Each structure stands twice: as C-alpha cells, then as structure tokens.
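The complex appears here without one of its protein chains, the remainder shown in place.
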Amino acid sequence: MRASLFITCYNDTLYPETGRAVVTLLERLGVQLDFHRGQTCCGQMHANTGFRAEAFSQAKRFVRLYQDTETVIVPSSSCVAMIRDQYPGLIEELGNDALRRQFQALLPRVFELSEFLIDRLKVEDVGAYFPHRVAYHASCHGLRALHLGDRPFRLLAKVRGLDLAPLPNLDRCCGFGGTFSVKNAEVSSAMLAVKLQDVVSTGAEYCTALDNSCLMHLGGAMHRQYAGMKTIHMAQILASTEDLPAEAAQ
Amino acid sequence: MNHAPAGHPILDPRLAPPFPQAVLPVLRNPQLRKNVAHAIDVIQSKRARLVAEKSDWQDLRTAASGLRVHVLENLAFYLEQFEANCTAAGGHVHWAADAAQARQIVLDLLRQQAANEVIKIKTMTSAEIQLNPFLEAAGVSVFETDLAEIILQLGEQEPSHIVVPALHVNRAQVREIFARRMGLPNLSDDPQELTNAARAYLRQKFLTIPTAIGGANFLIAETGGVAVVESEGNGRMCLTLPRTMITLAGIEKVLPSFQDLEVMLQVLARSATGERMNPYTSLWTGVTPNDGPQNFHVVLLDNGRSSILARPKHRQTLKCIRCAACMNSCPVYRQTGGHAYGSVYPGPIGAILTPQLMRMHYAQSLPYASSLCGACYEVCPVKINIPEVLLELRAEVTNQERGQARRFFDPMYLGLRVANLLFSRAWIFHTAQFFGRIGLRLFTRKDGWIHSLPSIGAKWTQTRDLRGLPNQTFHSWWAARQKEAK
Partner (left out) sequence: MTAPAPSRQQILDRIRKAAQPPQDGSSAYETLPRTYIRQGQLTPEARLALLIERLREYDAEVVESTPTALPAAIGTQLAASGKHSFVAPAGLPTEWLSPGFDWRIDNSLTTAQIEQAEGVLAAAACAVADSGTIVLHHSAAEGRRLLTLLPDWHLCILRASQVVETLPEYFARFHQSPALVTWISGPSATADIEMTRIKGVHGPRFLHIILVHDQS
C-alpha cells in the first residue's frame, strides 16, 4: 500500500519525532510512504481565528498538492477535521468546478492516523511495545468531529506492556483551542488546570493523544509544574518496540 | 446608563468589558467557581442520565431541529397565524421592532391600567430589553417572583445563567440576602427553609397585585395559545390571579401546532433541568371567561432577530429554545460562569446570539470565548451548530479589524497575516522555520525548554513552558533520509 504523509505545520516544526515515528510505524506495517515537499499548512489556524480569506489559498494548495495522491495520512485530528468540516465550504465559495471535483475525489482519501490503521490497514496490533502506565486524552476534534470512537483504545489495548489508566472526564476539553490558548490565555489555563488534575490523578507516567496540539498545552504545564509526567504522541507509542523504544519523550 | 457599583457585573454588551478581561475577577474567585462547577456538574449528570434512558433521543433532536428550521423559513406565515388566532380568542398582539419600542408598549399598557406595581415571571426577554430599570424609573415597582430572580433582585445581582440564573450563589449567600432583605435574622441556610421564606414573602404579592408580566416558551400558531414552562408555580400564580397579563416573546418563539409540543416539551425539560418533565407547564389561549386574566396582551419582539434570520448560515441561532444545555456542557462556562459574557445570554448560545443582536457592533470578543470543543452542538436539542456560527462570526470580526488602524499594533493580527505569507510557499515556510529556530534559541534554557516569551508568546508562557524548537524539522530529516537512501 502507498500513502503520502501530511505532517502538519506544527509537527514539522515542533514535533518531528512524531513524524519519524509515523514513518517507522507505517513502514513496519508495509506501507510505502512518500512526502510532498511542497506542503505547509492546512489553514486551520487562520480559518479558526477568523482569517477566512487567508484560509482559501491554503485549502487550494492542499487540494492541488494531493489531487493525485492515493492516500493522505495526517497525524493530527484537528487538521483532518479542518479538511472534512471546513474545506467543503471554502472550496464551494471559491467557485472553481475543477477544484471542487478534485476536492470531492480527494476527501475520502484523507485519513487521520488511527483511522488509517483501523479502517484502511484493518490492523489493531501494530507490534508495539511500550511498558509504561499511560493515560489517553481524547482531543475534541478526534472525539466530536472525527468520531474516532474506540479506535485509539483498540490500538492501545494491543500495545504490549502498556497499562492504560482510564482518564476521568474524558470528554472535557483541555482548553487549548488553537489561538484560544493565547487570546483567552487565562481561561485556557483554568481549563488546563482542571484537566491536568484529572490526568495527574491517573498516576500515569505518560499522557498520550492523537494531537500534539493538546499535548503541547498539557505538556507545557506539566513541565512548568514539575508534575512528574510527560506527554507523547500515540504514533510514538505505536512505533515503539523492544529493539527501538520510543524516542525519549519530552 | 447602568450605574452598577464597582466590580458589579455589567450585562449590557455596550458597556461590558471584553471577555478576556471580564473573566479575570471571576477566575480569581474560588467560591464563585466552585458554585458554578457544582451546579453545572449536577445538571449535566441529570441530563446525561435521562438522555441515556431515552432511546429515541436523537430522533427527538432531529424532529425538534426540523420543526424549528421550518418555522424560521416560514416565520411571517406562522406569526400572522398566531396573531389572528390569539386576537380571535380575546388577546391583543403588539409588535415591537426594538427594545425601546417594547419597553414603551409595556409601559403604555401599564398606564392604561393605572398599574404602579407588577409581578413578574422570569423571562430573559425582559432582561434583554432592560425592562425592569425602565419601569422602575417610570415609577412602577417590579416584583420578580421566580426564586432565583428574587435572590438576584434582593441581592442586587445579575443573572449568570438563563435557566438557573442564581447558580453562582450558594445557600449561605442566599441566607444572607433573605435575612437582610426579608427581615428574618434567624433564618438558617437550609434550602427548604429558604424556600419557605420566599413562599411566604411572595404570597401576598400574588394575591394583591393585579398586573403581571411574563414571557413565553412557545407561541402556538394554529390556536393562538401561549405555553410557559416552569418549576415553582409562580408562573401559574401570575397567569391566573391578576387581571392583566402581558406576555413578552421573541418572534422566533412560535410553533406551528399544539401537537408540536410533544417534541419540544420532551427535549426542553431533559435539556434544561435534567427532568423528564418540569413540574408545571401552562398553556392558555387568549382570554377565558372566569378563569385568569381578562386583559391579555402579547408583545412580539424583533430587536435584531429578523436580521439574523436574513443570513442563511446564521439563521440557526434562532432555533434556540433557551434550554441552556449548551452552557451546562461548556468547559469555558464551567470556569467562568455567566457574568463574564457581559450579556443576559451567556455561554455558547450567548456567544453567538449576543453579538448578532447587537448587529456585530458590540460583544466582538464573545465569538472568541470558546475553544471550539463542540460539546454544545452535541447536546443542543435543536441541533444548532454553534461552532459553525462562531467561526462565521469570527470571520466577521476579523473583517472589521482589517479596516481598523489599530491592527498594525496588534501582534496577533500581524502574526497571522505574516503566517499566511509563510505558508504560501514551502521555501518561505522552511526559511521562517530556520530563522525562527535561531531566534527562539535566545529564549531556550539549558534544559531545552522555553520558560518565558515576549509579546503574544507571553500569554502562552504565563502558565506553560514550551519545548525549544528541535534542531531538525521533519521535512529536513526526510530529505536527508532520501538522500542517504540513494
């Protein structure tokens, strides 16, 4: 199987190890991966902050870049949600028939990582080994926009050595919300404090999620507060084996 | 206009501070946060339990949403039908284009009756048009009769929630207010005793004041009937004892037929208070001889609603049945309570309704008072896609900013404009990453983490660290790997 990786702007810059883990994982599972060098950003940050006009060109670029790609894999729920929920409106407004057709054809070929593993590769046991107590944080986009459901749990259940600690108030937002984390930093931090309490209460060593955005926010507070926990993207857990344990997480 | 004491929340969007500023005193008030979180958690769990037991819940939501969409698409038809039927049944229907007109209509009706006292059933619509201070200034004494509204009226406080307006007040605080204002120094803080005190206090008012003002949950077009949903019975008192009843209702409150209540009542009680049915729902049609007020008036209020109706993507805002499930599920509201929104409509619905009622001239910070988590949309009984409307409103606010000189001094605005340029070409993006990494090294400590940043970055680092930018981007790693493979 062939697929193309859309790493996302923030993973490329801030969490390249997540990208490396995705490559390790998928190649181990027999996926032939490629990477379009022309990729930058899906436009979510602009669209969500009200800079809709700017998002048009970013959406167009994405569609043009991947129009002939068999499968696009994105290790970020929120970016996939942007493509699924907001691109239709943006593309419609651009009024370009060819673009619209390209987008309609592309849309079913875009997958969030856990969707790709479960729905396309039809695999739950990816051969991972990660002997740690882990709490899974369900990001809002994954939960409510992508309806990932039990996919992440099914994947984590097959990771050898992993002790999954249930997270109380799983469906409550961590407070990141993109630029909300800065425009309403105090409320974001109040929500973070509540979330962190739930996460730390699990006694887990790691908090994982399918979105580094939430993890940047949670992990940033953990580090500031010497909380004794770290964050790690699920791709890195799934890529981890006895021979090649997950790269030292933050 | 609003001579509130310092620190007193201002629920006038024209005067209220922007949300990021308004939350600060609230976030620093542990008692308030605890009261709000407790109330929210109770309602949320009750709602969740009842929704789980209702196997056709999603079907009800679909029906409720469909009904409301249909009404809004045919609003003029149903309003005229309501007016005709209400009038035929002995009621009088008035139309108010805006808040000022509505206030004046009400005052004129009171003057016709030489009424200088009124009893009121809680209605957020009257708070929206700031009716009470207007009537008081005109020499009319207004007596709220909802327990929460009495707490607020006697305690000189503002509502913070549209269904449980005094949710930010705990029992000790209620005790203090009642003891002081009702002259009951030995009152305990037991909720039953507090409620008994309110009952006694209001009894005389109900029995003696002949004029009432209230709202409507639903207006039934096919019959001219009006439905009011309540818990305490003060609504029933106000609907039966007085001689004159004035009902204030937003134009969007209309439903096509009596039967449609079978959908709306099922979703409303579960969403609002986590009950299968609220204690009392009353429906009356015009005037009934020998039963209740013989002088009945409905004031239909536009006040910006027709302009929301005119915008297809925004119209869904008017589907709202004021159940407050959205604010009960909102993680932002849970931390801030309602006052920080600076509007009688707080929470997620307030974040989209308030700026629109203000024609986007005020409350521009409210569409940003959300992390876009989507919990509100999930629970909304009429399926208002609040996040979708929030995004539309954010685009409008940003477009306003584009024309303002101060945008050149706004780091967030400038940052996003620059970012757009950076994302336009991969090579520009990569160059920016390179220089960004170098620049951020200045702020990166020995452990590889950034502890403090300037400008907007400071809003991040005030409570969170940020890991320093790795030396190699993913795309560089990939390129190097490709090269190696050759």
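Here the chain labels run A and B in written order, and each chain numbers its own residues starting at 1.
Convention: a residue touches a chain if its C-beta (ideal position, glycine included) is under 8 Å from a C-beta of that chain, and two chains touch if they have at least 3 such contacts.
Please read all numbers here as calculations on a predicted model, not as lab measurements.
Participant: Checking the contacts here: which visible chains does the omitted one touch?
Facilitator: B
Participant: Looking at B:14, B:38, B:313 or B:441, which makes contact with the chain not pictured?
Facilitator: B:38
Participant: For the chain that's not shown, point to the residue among B:237, B:323, B:340 or B:432 touching it.
Facilitator: With B:237, B:323, B:340 or B:432 as choices, the missing chain is touched by B:237.
Participant: From the listed residues B:66, B:415, B:457 or B:470, report the one that touches the chain absent from this view.
Facilitator: B:66
Participant: For the chain left out of this view, which of B:281, B:295, B:316 or B:463 touches it?
Facilitator: B:281
Participant: On subunit B, what residues meet the omitted chain?
Facilitator: 35, 38-39, 42-43, 55-56, 59-60, 62-63, 66-67, 70, 72-81, 89, 92, 94-97, 101, 104-105, 108, 112, 146-148, 151, 164-167, 169-171, 174, 191-192, 194-196, 198-199, 202-203, 206-207, 220, 222-223, 225, 231-234, 236-237, 239-241, 251, 256, 258-259, 261-263, 265-266, 269, 273, 275-286, 288, 290-292, 300, 302, 306-307, 309-310
Here is the rule we go by: only the chains that are shown with their structure count from here on.
Participant: Quick one: subunit A and subunit B, Cα centre-to-centre, how many Å?
Facilitator: Going by mean C-alpha positions, subunit A sits 32 Å from subunit B.
Participant: Which part of subunit B faces subunit A closely enough to touch in the complex?
Facilitator: Listed in rising order, the residues of subunit B that touch subunit A are 19-20, 23-24, 27, 33, 331-332, 334-336, 367-375, 377-378, 391, 394-399, 412, 416-417, 419-420, 422-426, 429, 433, 436, 449, 451, 456, 459-460, 462-467, 469-470, 472-475, 477-479.
Participant: Subunit B touches which residues of subunit A in the complex?
Facilitator: 7, 9, 11-20, 23, 35, 37-41, 43, 45-54, 57-58, 61, 86, 140, 144-145, 171-173, 175-192, 194, 216-217, 219-221, 223-224, 250
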